[in-house]
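All protein chains but one are shown in place.
Just so it is clear, A, B and C label the chains in written order, and each chain counts residues from 1 on its own.
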Amino acid sequence: MIFHPVILALLLGSLISTLMILIGAVFGSQILRQWNLSSGSQKQLNMERRTYLISTFLMFALISELLSLLLYVYNAEQMSVQFVGAMCAVGTLNANIYGFPTLIAKIILFFCAALWLMINHADNQAHDYPLIRWKYGFLIAILPIALSTAGLQLSYFLNLETDVITSCCSKLFTPDGDNVTAEMAGLDEAFALGLFYVCLALFFIIGLRFYLTKHGHRLFALASAVLFIASITAVISVISLYVYEHPHHHCPFCLLKPEYNYIGYAIYLPLFVGTALGTGAGTLASFVQIPSLQETLTGFVQRLTLASLISILIFAGIVSGAIYLSALRLF
Amino acid sequence: MSHKGKTADRFRYSDVVLMLFSIGLLIMIGSFFGGRDTQSRAPARELVSSLGLSDLALFTEARYLRHLSQADLHSAFQDHPVSFDHFPGGSLVMPRLIGITEGVDHENMD
Amino acid sequence: MKIWIERQRSLIDFTVAGLLRRKVRNLGLMAVYSCVVFILATVMLFTHSLRKEASVLLSDAPEITVQRVIMGRHALIEHTDLDVVSKIRGARHARGRLWGYFYDTANGANYTLMVPDKVHTIKQGQVQIGAGVARARDLKKGKFLFLTTNRGKLFKLQVSGILSTESELVSSDLVLMSEQDYRNFFRLPSNVYTDLVLNVRNSREVTKIAEKISAVLPDSRVITRDDILRTYESLFSWREGILLALLGGALCSFIIFAWDKTSGLSASERQEIGILKAVGWETSDILTMKLWESVLISLGAFLFAYTLAYLHVFYFSAGLLEPVLKGWAILYPQFHLTPEVDPLQVMTLLFFTVFPYVAATLVPIWRAAIIDPDTVMR
Partner (left out) sequence: MIVFENVTKTYNEGAENAFNAILNLDLTINSREITVLRGPSGSGKTTLLTLIGGMARPTSGRIHVAEREVTSLPERFLTKMRQDTFGFVFQSFNLIKGLSVLDNVMLPLTPLGRPRNQIRKEAYALLERLHIQSKAHNLVETLSGGEAQRTAIARALINNPPVLIADEPTANLDTGLSYAFMDIIKELKDQGKTVVMTSHDPLVWKSEIVDQVISVRDGKIESNPT
């Protein structure tokens, strides 16, 4: 293991947030068994009070996961100097088999925590905790994800040895590999770009329809998730080329570097927020039928949908702007 | 009688605090963008390339501290590769593990 | 949204008023906190800009250095070896370097004596010295530098120039002299050098050429520029790691202190929270208010201390760190670092300081927030 402040910070963060999710899940199982709103007993009162602590914990864990996602990628970027053959984050993440799984697990955990908080918020608007079993069930389901994320990250850092020869982004994200990322990078640029804009258009059509007619929430949740994957694919296969103004540089992480004016943050942040809100809106809309939620939830879902659409619009705007302003012309 | 003079806040703590925080955050974020100034480094760079210098003159106490990258593998940390030695600067400098682990040097180590 | 903002503003108003009511304790807390952050931030900023400085400055260092090693020690390399190296295909500008150390008994300083290459020839009897040497011996251009050889012979050399102060970070302790003087001073035979340096025609072939050199000169050690850069890279990471580990202890005790402080709510604070709940504040209002308190204290201290550390490192040349870096050295370069901040480090520091503090206060805050509203009536 490399003794490095960022690594220590990441491990500390993951320890704290995992612990918090663990406490939340233990408490959740207690709620699933003993929750009885009509009781005025001290036990019920205590449980109700503890829900405040759990939502605070989860909020904290969410922020922690978001920050640590950034730190993780950024750290990988920076540590690449210490690995022979690594030139950017991809090389560091490839230093052992846990690097990329950790990243993916962190992203999943982030979306789960965001979704949980949205459900929690909706539930708090109602007089009778209609979603309480639902949300604590979900929290228990998040626990294994949180644990494995922490575990993966720990194994990644424990197994990090500087003398391993790793690949760099120009190897992993170049078309002649045979893994998924290579598939992404190997897509025909015109096709990838076309696909990306078709997905964007579909997302906006579905989203606007959902926003205006309140129909098709499952489709909207699905569209958000699909758009996320399509966007990441597009970033790897074609958008990055425009940003780097280099026809073969496919790395999704170098975007975060100061050389490119930190444009990666402007691209990823609205994408992540938009996706989280979109899936949240779509998921929550299925609870609209619950009587005590009907009046507040409709408005909440509408706001989420609008915010999601705006975020994705910003994302699309920045991406299109980057393509437009780029000196590179692929077609 | 008008309420205005008496009921309006002179200032709000939150405004002051949030302003201070914004300034602090701006300084912090601004500091990330500073320092692309390469002009002031020109004389030093010129000297490095013309003289073929290979190290910073940060520690001059001992030869393995002054020319860190050129030092004998065994001059620093004489008793043990990771033990602290008696020069204060040595407690801040790490043993050069890179030169030891790399293939290029292996055959010369024995 | 408007309501949300106004709510937060009102809560901050109340929080700040509360903090000011317990001025001594909270300012004390912030002062301790700021101190810890200040030291950490100074070290981080300083090491990073040094690292950056090293990587920029030394990017022009010789691509390959060849040292002769005898019994594990650096030894003089012979002229014949230079010929061998020069003949390797791809090697360019191979030359022998002459440099060594000189301990000045007059003031206890260590100088680096060096012979510049052909371009910078220095006349016999003259020297160019680094600004640090000039300071230590109080020399000006035209004056004489007296050095005693290890045989007791006195050397009188005229200072023909002082190296610019801007380059002090690499040249502070240099004494440049002619080859003839150098060899006479150290009584070196004319067929040896300290080491060999060379450049490579195609920079991608550095490793290959390094391998070739160690094959033809098995008694040598080959140092590439990447090695040097990586050495400096890990050197400063190491230093940072050590300091962080040391200060981590301080931070831990601080966090325990914070926990203790937040969990041990004073009677008047409990009373206050009871009143707030009684007049209609909800648990989450108290939670938010108290969270603001934690955030204001920790983030406020962080931003304040970071700004101070930034000024300290880049405008006051990290004066407080100088004794640590200086150690027993007599010559210490005076240098201004170019402001160069690594956002990752700052975020890490933020993560390390604000995060555990807020985390440590969560449970105590919650316990305070669930006080029964009717406690004030009992």
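Simple rule for what comes next: a contact is a pair of C-beta atoms (placed from the backbone, for glycine too) under 8 Å apart; a residue touches a chain by one contact, two chains touch by 3 or more.
In this text, all values refer to a predicted model and were calculated from it rather than measured experimentally.
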Selected residue (touches chain absent from view) among A:124, A:148, A:302 or A:320: A:124
Options A:49, A:209 or A:249, residue touching the unrepresented chain: A:49
Touch residues of chain A, complete complex, unshown partner: 37-38, 40-42, 45, 48-49, 124, 127-129
Positions on chain C contacted by the hidden chain, ascending: 2-7, 9-11, 13-14, 17, 21, 268, 271-272, 274-276, 278-285, 288-289, 372-374, 376-378
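Note that only the chains that are shown with their structure count from here on.
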Of B-C and A-C, pair with higher C-beta contact tally: B-C
Where chain A and chain B are represented by their mean Cα positions, the distance between them in whole Å: 33
Interchain centroid distance [CA atoms averaged], chain A/chain C, Å: 35
Between chain B and chain C, centroid-to-centroid distance (C-alpha), Å: 3
In chain B, residues with contacts to at least two other chains: 32, 102
For chain C, residues contacting two or more additional chains: 230, 234, 238, 343
Of chain C, residues touching chain A in the complex: 44, 230, 233-234, 237-238, 240-241, 244-245, 248, 283-284, 287, 291, 342-345, 347-349, 351-352, 355-356, 358-359, 362-363, 366, 369-370
Residue ranges of chain A touching chain C (in the complex, touch as defined): 3-6, 8-9, 12-13, 16, 49, 52-53, 56-57, 60, 64, 67-68, 70-71, 74-75, 77-78, 81-82
Residue ranges of chain C in contact with chain B within the complex: 8-10, 12-13, 16-17, 20, 49-50, 53-54, 56-62, 65, 67, 69, 72-74, 97, 101, 109-112, 114, 116-117, 119-120, 130, 132, 163-164, 166-174, 176, 195, 197, 207, 210-211, 214, 218-224, 227-228, 230-232, 234-235, 238-239, 242, 296, 299-300, 303-304, 306-307, 310, 324-325, 327-333, 336, 338-341, 343, 346
